[in-house]
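Next up is a structure, given as C-alpha cells.
Here the complex is missing one protein chain, while the rest keep their positions.
Should a chain be cited, it is by its letter among A, B and C, assigned in written order, with residues numbered from 1 in that chain.
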C-alpha cells in the first residue's frame, strides 16, 4: 500500500539552539520512500548524516523566535503485518554478530532484571515467535495503553510498576522481556496508518526464525501500514528531536498518515 | 543556491532485467536535499541500499516493454566553487586511513603508469592545491572536451592517447594524475547548473589542505552549482545505471537543472 | 613504551554457556599491538567480530566444567599522558556527526539529570579541557575510590549518592558530567601500567580541542602506560565478558602489566 506521511513540529525558541531531528523515513528492503520532502521555517542550513543504526538524522541550529519543521513522504509499505506462528527461537551461538547488541540491557529496557518474569510468562509457549506473541498479548492485557500520559521515556520496570503507558513505554517492556529470553529486540518509531488518535508511534521488533517481526502491544491485531523512521536499542537512540540547551517543548505537533494508492 | 534537478531515462526492455540505478543525490555536509522523488513506470517494486562509498543505490527488475525512471530533487548547494590556492599537499603518512584507497590505481585511472608525466607537469607548482589546478588546466588545454563522443568509460591512458573525451574521461585523467603524485582523488557524477549542453556530468575531487576540492577540466573557471549523486574510485563505481542481462541502451534521456531560490 | 599485558579468567561452568569476551586490545593510531595471543581451556571453537564501536569481541560456548580464558599482548603505547590545558570546547554544531552519540544520556551516565551540578562545578573554568580536568579533580576529591566494592555497574547518580565506587563508577560520573556540558565523553576499559592494586581498569575520555583526551579520577596525576581494550557509551557496551544463561561469577581472575622495552 502507498501512504503519505506528514509530521510538523513547532517550537518557540529562546536562544540559538542546536537540534538533531529524526523525521525522514529511509528506503530499505521493507519500505520504499518514493518521495520525501523536509522543510524548516525560517529557513536555516540543514545537514544530514546517518547514525550507527543507519537512521537518517538532520542537524541544524534554530534561531530565537518561532521555528517549525515539516516532513512529508510518500512510501510504499506492506498492507498487512508479517506473522509467523511457530517461527523458531535462534540460540545465541547461531545469531549473526550484528544482532548481539540487541540482547544487552539498555537504559529503558532493563532486561537483566526481568528474567524470571519473562520465563514464567512464556513457560508454555514454543520458543521463538510464539513467545514474543505471548509477551505482546500479555502487555496488551496487563498494561493500559494511555496515549499522551508521559512526556519523557519511561523504562520497562517503571512501566510495569505504573501499569500503564504510552506506546513507547509498552514497546520498551516488550523489548526488555524479549531480551530477557535472549531474543534480539529493538524499538521502532514511525507512523502507523489508522492509529487512533493519530500521532507519532512506537512499537518493537523481535528477531525470530531468521528475521525481524513487528509487534505492537497497543493494537488488538497485527497490523500493516507501518512506516519506520528510526530503529534503536531503546528511546535513547531514536528521539524524534534532541535539542542542546534550555529545555524546550514543542508548541504544536501535527501528524497525519493518508492512503494514496 | 537552490536547484531543482531532474533526470529521466527511458528503456525498451526485452527480457526481465535487474537494474541498479544511482539517480538520487544524498544529503551530507555539502549539499542538502530538501525534496526528493523517484518514480518508475510501469510501477515495479524498488528497494534502496547504500554502497561502500555511501552512495544511494536503487534496485529493481524491469519487465519487458517500455520502462522509464524519473528522478527529481530540490537541493541547496554552494553557488560558487571552493578554491584554495596554496592549500598544502598532505604527505601520505599524515593522510587519514579512510583516504588511502583513493591513492591506488584503478581500472580507468592507471596512476601507476603516469608518474613521470605527472611530476613533470607540476614541477614548478607548490605541492598541493596548485598542483591539482595545474593538472586541471593542462587537461583543459590539451584534451578536447567532446560531449557525447564515448559511450563506455575510457581510461586515463586511452584519453591521453585520443586527445579528446567526454567529461568522465577528462575527469579520469585528472584523478590518475593526482594519484600519481600521491594526492587522493575521486570521481564524482552529478549535475552542474548551466552546463552546456545540459546532461549528466562528471568531474573530480582532490584532497589537499585537509579537505576535498572539486575540479572540472570541462569548465573555464571554477564553478559552483554542483549536485553530487555518487562518488567512487572511477566510473566503475558510479554508473548511473547497471543492468544485468543483454545489453540495453536508453532510448531517451533528459536532464535538467533549474534554479529555484 | 612497550608493555606486556596479561589477563586470565577462570570459571566453573554448570551448563553449556555462550560467552562474549572483550579481552583483546586492538591496534589503532594510538596503540600498536605487536603480539597478541588468546587461548581457552578446554579448547573450544572461538570466533571474532567487531562491534559497532570497532571493539574486538570473541564468541564461544563453554562446556560444563572448569573453563579459563587467557589473553596476552605486547603493546606499544604512550609513556606519558597527553594533556592540553586550554584546549577549547567544541560547540555542538561543530562536532563531527560520529561524535553526537557520545552526548546522549545512557544507562549508567544520566547526563540529563546532572546539568545544574555540572555547570555549577565548572563555572570558573575555561570551556573545554579545563572543565573536564576540573570534573576529574572534583570526582577524585569527592568520591572515594574503593577498588573491589561493586560487582555490577553502578550509574553516575548512584555513585554520587554513595560517595564511593570502583574505577568504572568514577568514570561513569566523569562521562555523565561531561555530557551534561555537551562535551562528548566515553568509557574506556583496559590496562594501566602501575595500577595499585593491579586489576582490569576503567577510565574516561573527553573530546575537546578536536581530539580525545584520557582522564582518570582514580589517579593523582595524568598517567600514560594505558592499553585500551574497548570503548563505549558506558559499561553496558564494554563488559569484559557477557554470558547468556545462569549467572556465573569468575572463580579467579589475574591481571598483570609489565614493562618490556
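Simple rule for what comes next: contacts are C-beta pairs under 8 Å (C-beta built on N, C-alpha and C of every residue); 3 or more make two chains touch, one makes a residue touch a chain.
Bear in mind that the values here come from a model prediction, so they are computed numbers and not experimental data.
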item: Displayed chains contacting the withheld chain; value: B, C
item: Option from B:14, B:101 or B:163 whose C-beta touches the chain left out; value: B:101
item: Selected residue (touches chain absent from view) among C:1, C:38 or C:255; value: C:38
item: Selected from B:52, B:124 or B:151 as touching the chain missing from the view; value: B:52
item: Residues of subunit B in contact with the chain not shown; value: 18, 20, 47, 49, 51-52, 57, 59, 61, 91-93, 97, 100-101, 103-107, 182, 236-237, 242, 244
item: Residues from subunit C at the interface with the omitted partner, ascending; value: 26-29, 32-39, 45-50, 54, 58, 74, 76
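Definition applied: only the chains that are shown with their structure count from here on.
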item: Graph class of chain-chain contacts, one of line, ring, star, complete, other; value: line
item: Innermost chain, where centres are averages of C-alpha coordinates; value: A
item: Greatest separation from subunit A - chain, by CA centre; value: B
item: Centre-of-Cα separation between subunit C and subunit B, whole angstrom; value: 43
item: Euclidean distance of C-alpha centroids - subunit A vs subunit C, Å; value: 30
item: Sites on subunit A at which at least two other chains make contact; value: 47, 49
